[in-house]
Each structure stands twice: as structure tokens, then as C-alpha cells.
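One protein chain is absent from this view; the other protein chains keep their places.
On to chain A.
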Amino acid sequence: SPLGGSGQVWIIRSGSDAGQRRVLDEATRQRRLTRQLEALEKDNFQDDPLSSLPPPGPTARLPAFKKKRRKTRGDHFKQRFRKNFTTLLEEENLSERAEPNYLSAAAPPSSLPPRLFCCVCGFPSHYTCTTCGGRYCSSRCLLTHRETRCLKWTL
């Protein structure tokens, strides 16, 4: 049981008076959520192993010249092949184009109410952290949340 099996009472030391506890506003909470979702889109969380190597010294052998590609048209050709997703999407100018298109195909928001889970253990949650809006299920998880994540950058 979250309150201790033998009937102990948990004392939550929050490190500050409850009345002076910082409360994040809705805009900040939304920004944190957006950042979390963007982080989930990353291919890698570590740096490229190649980028951490020191640059080659003056005596290093440079790689051999590669076989020339057929029919390359120089810089313009290559530049177009390096744009990122956001740029390419903007260039499609879909707001001016007829539907259906990439934007109109996005699934709409659900009509069902969202299910709420403790941000520490993942089990169903019935309570909300007053500071950051994070969900928790028990005082033990609230303690962990306050100590590790609440006002800290999550990942």
C-alpha cells in the first residue's frame, strides 16, 4: 500500500513551504509537453561517434577521390537534396492547395477522454501535482516525482 504496509504515515518533505510552492502556468506546461513529444521524434539521443573524433592532423591520409557520379548538375542539384522535412513541407504550400493532402489527412483529436497515468510508475493515476501538472498515483510516487523530475528538465 502506498501509505506503508504497517500503517506508517509518510511525511512529505518538499523542501519548501506548501504555500510558497512554485506553480507552472498553462503555457509553460504546454511547452514542456511539446518538448517531450519532440524528443520522441529523435533518431538518436547520443552524438554521432564520428563527430567526437579529433580532426585529422597534417600527416593524416585523406580518403581517395570517389568515382564521379553520372549527370550531377552541381550545387543546385545537391542543395535540393539536403532540405529537412519542415522546409519541404512548407514549400509544398498545402494551405493554398486543394484537399485532400498531407495536412488534411491528419487524424482528428479523439472524442474519448484521455486516460491518466502516473508519470513515475505508469499505473493509473488519480492525482495531479499542483506545481507542474504531472500525474501521480500515490504519495511515494509524488515524492519521487518531486525529487527527480517536477521542476527539472525531463530528459
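Following the convention adopted for this analysis, contacts are C-beta pairs under 8 Å (C-beta built on N, C-alpha and C of every residue); 3 or more make two chains touch, one makes a residue touch a chain; residues count from 1.
FYI, contacts and distances are computed from a predicted model.
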For the complex's missing chain, which UniProt name, "Actin-related protein 6", "dolichyl-diphosphooligosaccharide--protein glycotransferase", "DNA-directed RNA polymerase III subunit RPC3" or "Histidine-containing phosphotransfer protein"?
"Actin-related protein 6"
Interface residues of chain A (partner: the chain not displayed):
33, 36-37, 39-46, 48-50, 52-53, 69-72, 77, 80-85, 88-89, 91-92, 99-102, 105-112, 114-115, 117, 120-124, 148-149, 155
